[in-house]
Every structure is written in C-alpha cells, then in structure tokens.
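Worksheet: the structure to be examined is printed underneath.
Omission of a single protein chain aside, the complex is shown with its protein chains in their original locations.
For reference, chains read A, B, C and D in written order, and residue numbers begin at 1 within each chain.
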Amino acid sequence: MLEIPLITTENFITYALNGLSRGMIIFLVASGLSLIFGLIGLINFAHGAMLALGGYGTYVVIQATGNFWLGLVISVVLVAVLGLALERKVLYWIYDEPLLGFLSTFGIGLVIEEALAVYFGSRSYTVPSPLPESVQVLGVSYPSYRLFVILVGAVVALGIGLILVKTRLGLEIHATANMQPTAEILGVDTARIYTITFVLGTALAALAGALTAPITSMYPTIGLDYITMAFLVIIVGGMGSFKGSFVVSMIVGQIIAFGWLVLSPTYVRILVFAAAMVFILYKPRGFFGKAEVHE
Amino acid sequence: MSELLTVEDLNAFYGDSQVLFDVSIELGTNDVVGIFGRNGMGKTTLLNSLVNRIDRKTGTVTYRGQDVSAWSPHEIVREGIAYVPEEREIYPALSVRENLELAMTSDIGDDAREERIQNVFTQFERLGERQEQRGGTLSGGEQQMLAIGRALVTDPDLLLLDEPTEGLAPAIIDDVVDILESLVTGDRAVLIAEQNINRMLPLIDRGYMIQTGRIVEEGDSDHLSDEAIHDKYLTV
Amino acid sequence: MLSVEGLTKKFDSVVAVDDVDMELRSGEIHGLIGPNGAGKTTTVNLITGELTPTSGTIEFDGTDLVGRSPSAIARQGIGRSFQVVQYFPEMTVRKHLRLAVRDSTETVRSVFNRQEDYGPQIREVAERVHLEDDLDTVAKNLAHGKKRFLDIAMVLGMDSRVILFDEPAAGLNQSETDEVKAILENLRGEYTVLIVEHDVDLVRSISDRITVLHNGSVLTTDTPENVVENPQVKEVYLGE
Amino acid sequence: LGGGGGGSDSVKIGAVMALSGPFARTGEENQRGLEVAEDYLDGEILDSEFELIIEDGESDPNASIQAARTLVEDEDVDAIIGPVSSGNSISVMQYIKEDGQVPHLMTTASSVEARENPENCNEYGFFIWPSNRHLAPTGTQFIQDLPNHIDRDFDPSRVHYVSQDYALGQNGLELVEESMNEVGGEVTGSTLVPLGETDWSSYISEIANSEADVVTGVLTWGAAAQLMPQANSFGLPEEKVMMFNSGKPIGQFAASTMPDEVTVDGWFGTHFYNPGLDTDVNNEFQSLYNELDSSLLPNSTAGASFELMRALATVIEDSGSTATDDIISGLEGLEWDSVFGPIQFREEDHQAALNFFGGRRVASDGDATEVEVFEEYPDVIPDARCSL
Partner (left out) sequence: MSDRLSDVRGFVRGLPRRPLLAVGVLLLLAVPFLFPSQSDLATEALIFGLFAISVDIVLGYAGLLSLAPAAFFGLGSYTVAKLVVDYGQSFWLGFPLAIVLALVLALVVGYVPIKRRIGNVYFVLFTLAFGAIVHDFTFVTTWLTGGSDGLGFFGPPEVLGIDLGGNTEYYYFTLVTVAIVGYGLYLLIKSDYGDILHATRQNELRMRYLGYDTNRELMIAWLVSAAVSAFAGAVYVGLVGIASPSLVSFALTGDVIIWIIVGGTGTLLGPFGAAIGLVFVQELLQNLWQGGYRLLLGILFVVFVFVLPDGLMGLLRDEE
C-alpha cells in the first residue's frame, strides 16, 4: 500500500542532499565507465575491480601513514599506472571486438577481485572519515565528507564535460572511437587517445573507490554492487553522452533518496533497474544519445 | 623538379597474399600524377601503403627526404599529406562541420580555420547548406564532397585521391573535375588513383599504369592517352 | 505489378522522397537514376520495408505493403541487392544459395532436411551467374565481382518476381559490368526489375523505361531515348 | 539411529564454513575458532590425532548441503560443525535428518525457522548460539532497563527496527514486535535495507525521522560495518539510542577492522560473550587466538566454534566412542565451563542455555576488548519449542 507522508522542509533538504551525494557517487563510478564504454565501446567489466583496488589502496596507505589524502592520491596514481599497463600491453588490440573486450575485462576483473579476496580475506574494511564533522547547510546539519564528495563529483563532471565538448581532445576521442583508421589519416594519434581515455577512466574508478571508502566499507566484490547501476546509468543517459550519465545519476540518486517514503527500499531498487530496462528498450540511444544513423 | 615523394621496391601484402610487387614511383613538389588500372589492380593498396594503412609491406617510402616507411599513419599525414579514401569514411555521427574541423590540426588559428571551412562551403554549396547535418545521413555523393572538403581544409602539400569520382552523378563529376582542376594548378602535389582515365588525362603531368600489382607503363598524358595502352590495360 | 503513389519520406527537416508516383510494369526493366542525394536509395528502402513512408502507398499485386517488415515483403516476392554487397563472409557459396532457395519460414522442420535437398535448384541458380565452379568457395575469398554475382544469385534463388538492384555495377570493371548486363538482360520478361545505377550507359542500354529523380521528386518517366534527350535531365544530371 | 563412522581409528570431524559469499566474514571467524580449538586440544582426541576437514559452504544453502554431503558420504566424518547462517543451516539440517544422520553442531543459526520448526529441528542438531527468541526479549528487556544507565530523556516503550531485507531481518522484526508488545511497548516503524547496499544515507534519514527514540534490530557483520560509521557521520547516535542484539555493536569492534576513529558512544547492545571474562578457558582461548595471524580480536563467533569442538572432544573422550548415538547422548545435557561462562546443551531441544548481559563497548587502549556491563540476564532461554 502506498502512503505518502508529509515532509518538512528540513527533511526535504536532507533527503535531497542524500540523493545528491548518492547520485554523485554513482556518477563518479559511471563517469569512468562512460568514457571507456561510451567512447571506446568497451564494456569494461574490470571497472568494479579497479574501484575496489582504489579503495583497498587507500586503506593500505592509511594503515601505513594515517593520511587519507595521501592514500587517495597514491591509490589513484597506482591504479592509473595499472590501467596504463593493461591498456598498452593487453587491451589495445581488442578494441574493435566488443564481445571479446567484455570477456577479457570480465576475466581481468575476476582475477583482481579474487586476488584481493585471497590476500585480504573477504571481510570488509572500514576507512575512517577524514572529515568527521558535520556542517550546517541550508539550515540542516550534514556530514561534511559527503558534501566534499558532492563537490568532487561536480568538479569531475564539469572538468571532463568541458574537455569532451570544448576541446580538440574531445573531438579526437570521438573520432578515434568511431573510426580509428580514419582518425589516423586525419592526423590523430589514436593510440595515444585510447591510452588517455582508458587511463583516465581507470583513474576515475580508483577515485570513486577511494572516495567511497570512508562512506562504506571495502570488500573485494564491492565493485559489482556499483557497476550494474553505473552501466544502466550510462545507457539510459545515452551512449557517449557525458551529460546524460550525469543527469541520470542525479535522477537515480534522488529516486532512491525519496523512494523509500512510498515503497520498501528493495523494491525501489528493483524498480530503478526495471525502469532502466524499459528505457533501454524504447530509447536504446538514451536520453542524450543521437538518433539512429543510416549507412 | 625537387623530389617530394619517392617509393622504392614496394611490396604489399594482405595476410599471405601479395598485392603489390616491386613498385617504384616518384613525385615532385608540384607534380600531378595519376595511377591508373582496372579494378583490383592495387591502386588503393598503393595509396594505403604510402600512409602505412596496411597489414604488411616491404620497401621504402621517402617523403621530403625522410624515410617514413615505419611511421604510423598520423605521423605521416601530419607532414602535410591529405588522403581522400576510396570509401570516403565520413564520421556518421559528427556534423559536416565537425568532420571538417577534425582534419585540421590544433596549431591552426581560429580565423584561418573558419576561412578554410568557408572555402569548402563555397566550393560545395550543398555542404554549406547542410553544415549541421550529420555525416551519416548524407547521400553517397554528398559524402564524397565532404571527403574531398576534409582534405582541402588541411591545405596539404600532397593530396592523395582515391577514385574521387566513383559513385558520383555525371553532373557532380563535372563539378569535382572542376575542383580538381583548381587544385592541380596550385603549388601542391597530387596523386590520383582512377579507373576513369579519360577524365583525368587533361589534369595530370604524368601517370603510371598498374596491372596486377606491377607498374607496367609510365609516361605523360600524351603517352598514356594511347588507345593501344587503354585497350591493353583498361578495357577487356 | 508494383506501384507507388504519393510516396513521401521526411527525415527531420529533409524531404528525401517527395510525393513520388512510379509504376513497375510486369516483366519490364525499369531504370531509376538521378543526382546524388536524389532519393533513389531511400525509395528502394521504402519499397522493401527498411523504412516506413511518412505518407503514400505501395501496392504490390493488389496488396498494400506499407507497414510490413522487410522479411515479409521479401517473402511476398520482392528481392533486392545492395549498393554495398551483402553476403555471409564465412560461408560457402553453396550455403548462401541453400539459404536463399529453402523455405525461409520453416525452422523446426529443417531438422529433418537432408544435405542433398535443394541440390538441383542451387546448381541452376549458380549457373545463371557463372558461379557453378565456386560452390565450395568461402564467400570472403571470392573476387569482388563474384561477390556481386553471389548477391544477385541469392535474389534469384529466393524466387522473387520483382527485383530491385541498387547500383549492381558499382566497383566492377568493364568485363564484369558486361557480365552483369548479360545477367540482367537474361531476366527480362521473367522478372520485373528496378535498377538504380549511375552507369548511365548501362541503364540506358537495358532499361525499357527510366524514371529520373531530382531532389526527391520525379522529374520524368520515359523511354531511355527520350530521357537522355530531356533538357531538364541533361541540366540536373547528365550535365552536358 | 543410523551409522556414523564408529569403526575408524582416528576421529574425523567435518566443518561446513561460509568461506566465501556474504557470510564469509562470519565463516572466517568460525574457522579461526576451530583452529584455536585444534591448538587447545593439541590436535588430539582419544590420544590420537584427529582430522578436521573444512568445506566451503559459500554462504549458500545449496552449496552448504553439497559440502555436508561430501563430508558425510565421501569423507565419512563422525560429526559436522556449521554452517553459519540460519538459511544455510536449515538446508544442512534437513539433509542430516533425512540422509546424513550424524551429530550436527551449528554455529550461528538463530532464526525461529531453524530452531522451532519441527520439520527442521531434529535429534541430530545442536545449537550453541542463542536463538532469535532468546535475543529479542533480552534486547527488549535491556531497552527497558537502559534509562537507568543513560543520562538522556527517552521513551523505551517505542522502538524503530532496522535490519537487512532478507530472512534474518524479516524474522527478527516479528519477534521484536512480539516482545515489545509483551512489555506494553510497540515497534513504531522499520527500515529493511536491501542486501548489497553500500550507501545507507537514505535509510539513516528514515531512522532519524522515526517516531521512536530507540533504534533496535539485528545486523550481520557486514551490515553493522556499513551502518555504524555512516550513522556516526550523520550524528545518529546523538539523536537516538542505538541498541542492537546479537553482539552488535559490542562484538563488532572486536571482530572487524573497524578503526578506532569509529566512535562507540551511543551504541549499546546485548551479548553473551564478555571478552573481559577472567576464567582459565577464556584466557587460554584469547591467548591462543592472539597467536594466530589475525588483525582481529577474540570474539564470540570464533568462540562458538571453539566451544563446539571442545564439547565434541569432551563427549568422545568421555565415552571413548565416535558412534553417532554415543555422541548425541553425550551432548544431551552436557554442562561445561565455556568462554561464554557456564553453559549447557538442554536435553529437550538441544539448545544451549547461557547467560546474557547488556552493555556497551568502550574505547580500549591495548588489544583487549573492553566491555562495560550494565545488566546481567541469566536464565533467559525460552521454553523448548521443538520436541525432538
């Protein structure tokens, strides 16, 4: 039975902030996926494992130095380097075969997650919040770390969005993604574009992992819980549309933040998945995707 | 005549099958040169080999005195070469304008870019009318115009054209030939692969005839307009 | 046989096909020419169900084809070839023809079919396009011209009454073009043929009638001789 | 009663542990408890080395059954310890009852379904972990006593229930509702969080806006590890009295890598294991545990399997037999001094009787876990509900 409770302004603001912070986390995960998937066309199933690596890396550095920010930087850099090695040595030659790409990243993700499980065990690790205090925003008290995450999400969205739309790099990424040999004869160093895109995407996964570590606890398969949602977000948002994944992340965040008011949370989640499926069917190119192209 | 491009003993392969055999050609800075031959004789393969768009090849390609044989395609074209591929290869999801933008490297100033784009739009009015339309929705002929336009905006020293008139309506072919005429009079080198030799003969300085991967005839327009040669290498 | 009336197709703001009337008479070879972007391929796509018209009717043997799926239209007896050859790179020529010849609506019953079924039909079709010696060649290894023939053979094998050819001679050399021409000549009377082609010589020499499209509209439909002499056609297309 | 491998030379004990999947953390600790017990017993029962065979139940009923099957049918073990959750345990119980027929000692199974449904509970099964019917009333009672210990103004008769959205949480809700009604109180609302959820902010908001002043429920370790730091960041324990059963949060800090920064103020719980209990067996348990390579602290989960192993060893030593009948009759009514204090396997329904307390974790300075005990609740085991 549905019942719609009345909510006060304060509650409303808190819920909206919850939705915003959750949406930003989804977006941080989705942004890297969106770059790699939307532009290279690779369903990077190892993305979740990269996220886990980012989280575990941060944890390890904190254990050693006690400094979260150092952990964040080091783990993002290390995972980016791993991404670089993967791309240069392993993945570069399967970009034009989406199925093979999916399968190999699926395998690589499995190996990373299982290696984490063997090394760390499957128990979860909690990382202390570097910003434990709450602050007053719009008349409500809200955890400052979550506000920080919102801020980082917004900066990433804006930064990468500008790169894609306004810069030549963005145009070259598009060109390489769509017809690599042609981009080459138009003077685009496509190998470099692939590398940049993959490394950037991977670094974003690590960033998402490091940033979520103080919010949630880390366990080897944490990525899987995020990327299913993230994949749906980028599809619904429109393949290759960075704006789309941002907007949809925000919407999903708000739906979950308010959805429990009317429906049991598990059903809210099921509903979000189901709605995304229906959406894919009726608009496979997504919200901001472009119309079907003829030969 | 100073050398711009020299190809020596080029052999090209697709998998195990060899397509080009010991091909040697050369091109001066302002030369307009044609490559003629029937279907499947290796014209496209030759052009592809010049910019290294091929599985495997041996031999050397020297451009402006540098051995570019092992360079990647983008490195070669950045030296001032523009390539109009046979299949046109227009970006379907990019607009006409974006397709043009893409071909110009970032070191060209904004004004110059706009000017070059407008030049293309004057040459091909149809493209001007459709500058925001996406490449994939253009007709075959419109795409060909765009492919040529995309080469022109780079203001190349060497222009490689692979069958620029294929799939075009006769009226458009006339336009294209006009454009080619204006190109060949400029101070740039042009290499055109064509089946349609009669259209091209007035334009070229020299030409090569290619037959199953080997250069079998070489000479100026007069030499190549010989009916006997046509009969032997072009008609059946 | 096949007639379209008031056929119109709009893409956003572009009107690719604009109020086209055209009739294919039984057994004729009908040419369709026009400048690039005139709407020829779009017209073919509309007839075969690849695209749905914005308005207009397409009537075949007294039934309306609008809204039917490409496969249903193909089963009605309208076959087509493509501007870019379409085939199955990893399959032998024989398998191509077998797929064309067999009843495309049956699936489960095919479990009980045997290898040697359809043999005579396959051979007959192969002979028509001179592929009888290549039956066991894998299609990707065929020369370009032969791929064209294979494409045509499949259409013949599926037992169509109307065949639409989109630039069948594109990318072929003179001898191959002549072969195509011979094959097409051979179809006269037996099939109703629409041929879209830029090789004006080819179209002129084999068509009974020619329709000229320009900017999506019909400029004229007439005999080849009259079409080439038509000043308007000269202006927009032939360019003399 | 059926076979059991009475004839073999050495004692063979099988364990089904959740070594992967959602309960892997519990399973890992269970396994560690068994390792401690091996050390404790010097690897010997009846003066010869015993064999401990551990199979992964993968946190899943079906894999657990398969593991049990392998142990009984291929390995011919004398008894089985495990698996962890109620769902997994039930499947194994049913298998043991129908086919397996060996003594079956469960670690943390606590649902009513496992303990009371006559289709499940059977003569082979023994439970050391208190049942939910144990936990819910004890927790309710502690909530009623809490105003004596907390310097805050709140109404203990109204509680909000929090758990995860699956069998454990759903069953716990009914029991808490029942026991709250018994003391004249009520459950004003509930939050059931989807499994696999990592961001609890919306649920924390829901809890914060609940009518009740007290929040209670049952949590798995994984869930507690999500809830506690996130609730702290929202300042929830300052608004609500957080009181959870089943050893959370008291045991939580001991058995997880919860950093010191995660404050424990405002979190209360009921539990049956007091790490500070100063008895020989607990001291030895703790020192053996700490020798193992684990960053964790001795805890009730490891203690449970440790004690099950000890009980088995005692019974086999006493009777000199590994026959199923002998082990079962030995276990029935067995009383011993455990790391949980005095404990007994009740004859009527094979449930362990042990004592509870209510309290909270306090920040510690060494590796010892400090627990402040507010109230003790001996003899809270309910009447037998399953006749064997």
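Note that in this section a contact is a pair of C-beta atoms (placed from the backbone, for glycine too) under 8 Å apart; a residue touches a chain by one contact, two chains touch by 3 or more.
The structure presented is a predicted model; accordingly, all values stated were derived computationally and were not measured.
Student: Which of the displayed chains are touched by the chain that has been omitted?
Tutor: A, C, D
Student: Quick one: which of D:33, D:61, D:83 or D:156 touches the chain that's been left out?
Tutor: D:61
Student: Touching the absent chain in the whole complex: find that residue among A:63, A:134, A:180 or A:228.
Tutor: Hidden-chain contact among the options goes to A:228.
Student: If I consider the whole complex, including the chain that's not displayed, which of C:52, C:69 or C:205 touches that chain?
Tutor: Going through C:52, C:69 or C:205 one by one, C:69 is the residue touching the chain not shown.
Student: Out of C:86, C:186 or C:226, which touches the unshown chain?
Tutor: Of the candidates C:86, C:186 or C:226, C:86 is in touch with the missing chain.
Student: Where does chain A touch the missing chain, residue by residue?
Tutor: Contacting residues on chain A, toward the hidden partner: 37, 41, 43, 90, 98-100, 102-104, 106-108, 110-111, 113-115, 117-118, 224, 228, 231-232, 235, 264, 266-267, 269-270, 273-274, 276-277, 280-281, 284.
Student: Which parts of chain C face the unshown chain closely enough to count as touching?
Tutor: The missing chain touches chain C at positions 48, 69-72, 74-75, 79-80, 82, 86-91, 95-96, 98-100, 102, 104-105, 107-108, 110-113, 138, 154, 158.
Student: So which bits of chain D touch the chain we can't see?
Tutor: Counting over the whole complex, chain D touches the hidden chain at residues 19-21, 54-56, 58, 60-63, 65-66, 69-70, 73-74, 85-87, 90-91, 94-95, 98-99, 111, 113, 165-168, 170, 194-195.
Keep in mind that, in the parts below, only the chains that are shown with their structure count from here on.
Student: Pick out whichever of the two, A-B or A-D, is joined by more C-beta pairs in contact.
Tutor: Between the two chain pairs, A-D has more contacting C-beta pairs.
Student: Hey, which chain ends up farthest from chain B, C-alpha centres compared?
Tutor: D
Student: Among all chains, which one's averaged Cα position is nearest the averaged Cα position of every protein chain shown?
Tutor: Looking at where each chain's C-alpha mean falls, the closest to the middle is A.
Student: Between chain A and chain D, what is the gap in Å from one C-alpha centre to the other?
Tutor: Chain A and chain D have C-alpha centres separated by 37 Å.
Student: Nearest whole angstrom, what separates the Cα centre of chain B from the Cα centre of chain C?
Tutor: Centre-to-centre distance between chain B and chain C: 31 Å.
Student: Multi-chain contacts only, two chains or more: what residues does chain C have there?
Tutor: none
Student: What residues in chain A touch two or more of the other chains?
Tutor: Residues 295 of chain A each touch two or more of the other chains.
Student: In the complex of these two chains, what residues of chain A are touching chain D?
Tutor: 11, 14-15, 18-19, 21-22, 25, 117, 121-129, 132, 134, 141, 143, 145-146, 212, 214-217, 219, 222, 225-226, 256-257, 259-260, 264-266, 269
Student: Would you pull the chain C residues touching chain B in the complex into a rising list?
Tutor: Interface residues on chain C, with respect to chain B: 11, 14, 34-38, 41, 83, 143-145, 167, 170-176, 178, 198, 200, 236-239.
Student: Touching residues of chain A toward chain B in the complex: what are they?
Tutor: 168, 171-172, 174-175, 178-179, 181-191, 290, 293-295
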